[in-house]
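As you look at this complex, bear in mind that one protein chain is not there, while each of the others sits in place.
Moving on to chain A:
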């Protein structure tokens, strides 16, 4: 039953990711991208990472997608096709199919090993996923967390300066 659900959601994720690439209108691409993000959030829940699923929905499907759709509608460009470029599509398709074959072969060629770490399903159910993430973030990864804050501040300032003036 669970595996059936996995294949269903995986199918939706792959088809909608493909339509992100295929759709002519960028708005349709953006809507398909939201579907992909939500499917990935479902996978995060299945992997017992509900906090990650929540920030996937809030940050990706919420904030970033609103920004992208806002820019698409602000610029309001038409769907001009300046000419066919089938050789480019063929080359890009070939490269991506090769990449997929290599990656899937790499995954299939061996089993994932690894020692059983301290974080088990029982521990997540008992302590709570958010608390575990918070502890790791504010005890072991304080410095990267601070640097991420500085990065976001610089990104805000940079985005304002770039978008404001004539280049």
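In this text, contacts are C-beta pairs under 8 Å (C-beta built on N, C-alpha and C of every residue); 3 or more make two chains touch, one makes a residue touch a chain; residues count from 1.
Definition applied: contacts and distances are computed from a predicted model.
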Among "ABC transporter permease", "Xanthine dehydrogenase small subunit", "Cell division ATP-binding protein FtsE" or "NADH-quinone oxidoreductase subunit K", find the name that the UniProt record gives to the complex chain excluded from display. "NADH-quinone oxidoreductase subunit K"
Residues of chain A (touch criterion as defined above) contacting the omitted chain: 2-3, 6, 10, 13-14, 17-18, 20-21, 26, 29-30, 33, 36-37, 40, 43-44, 46-49, 52, 55-56, 59-60, 63-64, 67-68, 71-72, 74-75, 77, 82, 85, 88-89, 91-93, 95-97, 99-100, 103-104, 106-108, 111-112, 114-120, 132-133, 136-137, 140-141, 144, 148, 151-152, 154-156, 158-160, 162-163, 166-167
